[in-house]
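Removed from the display is one protein chain of the complex; every other protein chain stays in position.
On to chain A.
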């Protein structure tokens, strides 16, 4: 009976024009809008350019002589060129920064101080360079003081480390800031599975739909019937995910990373979670179908907003102030999966996010079945 129910509900679902639009067509429209909206940004950032920076020397700059050497090393022309350095006065550096001709300037005194005007990836690179220099400088001083015999070894190790940092600082796949919007969009596709989950819940409660009433008077077990509808929801939503990611990959030519298997697996777990959210909302109380539908959309968009669908760095802001929310926000967990595949060498963040998604889904499903288990209704 399970596969009989699955077959027909799958047919009914993929013929539902409204569901098809929201699950399949709408994400494609949004992806196209993102693509044309970002246009040049996507192309420009394909190749990383050297970060324009000024160095201002003060009277006490002797203590930071090593930093000048480091900066020169990083400014050497070639594929690995990270900085484009010019030496200026403080006044001129401030003017250049104001005019946007440089992304920041270092003031060399007893130590190295970075001044930037705004936040961004270039500013992060500049900060990373100065932080590493300060850290290494401290290590050298300490080594000279405590273990002068190991100095040669340390210098060798540090120079190698600096080169490696230069190469991998932006990840193995040259992650693109704008790609994060597409990650958030894919998370939205997954959470739109809520539509399907909601339908499954409505088809399981005789007080909410005529079809559910008809099923309730038949010998079909509610758990089996709802499970079939739920699985259809996951299937249809995963198909929608495949269409969306296929469109981004093949038509828009967006580089979402090379680990296709893991990306699809994360998408599957995301769809599972999306359908579970809809099932849960559909099982709550005696709210009308329209109220539940509105609630489902509202919750999905709330999660997507905080994963960076509308504001790119929103997830970072949340991470700074309420990190726990990023651990339980399904949309953030889905984007974390994609992001971690693109950025990190190891898969620990990816697996942690996947496990969180599975736990959330299981809890929501259990909650849904607990609420729907009631056998008789007070009114229909």
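The definition used in the following text is that a contact is a pair of C-beta atoms (placed from the backbone, for glycine too) under 8 Å apart; a residue touches a chain by one contact, two chains touch by 3 or more; residues count from 1.
We adopt the following convention: contacts and distances are computed from a predicted model.
Peer 1: Quick one: find the hidden chain's UniProt protein name among "Response regulator transcription factor", "Amidohydrolase", "ABC transporter ATP-binding protein" or "Rieske (2Fe-2S) protein".
Peer 2: "ABC transporter ATP-binding protein"
Peer 1: Per the definition of touch given earlier, which of A:219, A:261 or A:323 contacts the omitted chain?
Peer 2: Once the missing chain is taken into account, the touching residue is A:219.
Peer 1: Just one of A:11, A:49, A:141 or A:286 touches the chain that is missing; which is it?
Peer 2: If we include the chain that is not displayed, A:11 is the one touching it.
Peer 1: Write the list of chain A residues that the hidden chain touches.
Peer 2: Against the left-out chain, chain A lists 1, 4-5, 8, 11-13, 15-16, 206, 209-211, 213-221, 375-380.
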